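Here the complex is missing one protein chain, while the rest keep their positions.
The block that comes next holds chain A.
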Amino acid sequence: MDCGIPTSPSGSRFETFPDDRSGGAAFHVDGVDFAYDGTHPMFRSLALSARPGEFVALLGPSGCGKTTLLNLLSGFLPPDSGRITIDGETVTPEMPALGYVFQSPQLFPWLDVLDNVRFGLRMAGRLPEAEQRDKALAALALVGLDAAAGKFPHQLSGGMQQRVALARALVLEPRLLLMDEPFAALDAITRATLNEELLRLCGRLGQTVLFITHDVEEAVFLADRVVLLDIAPAGIHSELTIDLPRPRRLRETRRLERFTALTDTLLERISAIVAAA
């Protein structure tokens, strides 16, 4: 299992970070117990944290509790015990620091694309409408969809919808972005493009990201650190620091020997988890 790759730890050096990651929030999951029905534990004294600006990918076999963890981290599910904080504050879904991109886009079908992206700004009600629109358009431009502002969600492809969902989260400048297999339903090419776009955007805004995926290569390409979840209720199996240089470009990064070594390590560990089950 140990292929000479540093296995993570909280104190290792993260030279891959851009200097300015001040836009990110730290999160801490501390001694969290959770069971859906009160009897079959999903997590037992789970601990996981990320530093500001870190990109953490969460890998694990289906049903091991990745989505559950995200729902705990976003405050949708209350833990049975333990504490979950974002920048020291106990988390709630409504807190401004938090952004969540779901597995399906969850756009509001009764609003056009611009108003979908503007939704959060409208709820906050701090900016005049014209400024809300400008910001929303800028966020749409970030994901390359400013031309689609007047369309309705059903007029967009799945990949475009997911990009709108991303813009809708980004426009609020969340300092922690949770993403649950956001690109899983998309074809390989769209997905690769969105991966690059995501890194570019996060590099710019510097937020902390927790990204669930089933795809080992996607995890390695995106993350500073990969966390492997074991079958419940074991919690975290292991972590792996991804010491690939940034900025990462799809074609170049995937050709690096280091990239292959890291993916192989992760694949071995996942096979071990599945074999032990």
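Convention: a residue touches a chain if its C-beta (ideal position, glycine included) is under 8 Å from a C-beta of that chain, and two chains touch if they have at least 3 such contacts; residues count from 1.
Keep this in mind: contacts and distances are computed from a predicted model.
Set against the options "Transketolase, C-terminal subunit", "ABC transporter permease", "Anaerobic selenocysteine-containing dehydrogenase" or "ATP-binding cassette domain-containing protein", the UniProt name belonging to the omitted chain is "ABC transporter permease".
The residue from A:Gly24, A:Pro41, A:Gly65 or A:Gly120 that touches the chain not shown here is A:Gly120.
Check A:Val29, A:Leu72, A:Ile86 or A:Leu107 against the missing chain and you find that the one touching it is A:Leu107. In the complete assembly, the contact with the undisplayed chain comes from A:Pro93, out of A:Gly63, A:Pro78, A:Pro93 or A:Gly150. For chain A, the residues touching the absent chain in the complete assembly are 74, 76, 93-94, 96, 98-100, 102, 104-110, 119-120, 122-124, 152-154, 161, 165, 168-169, 172.
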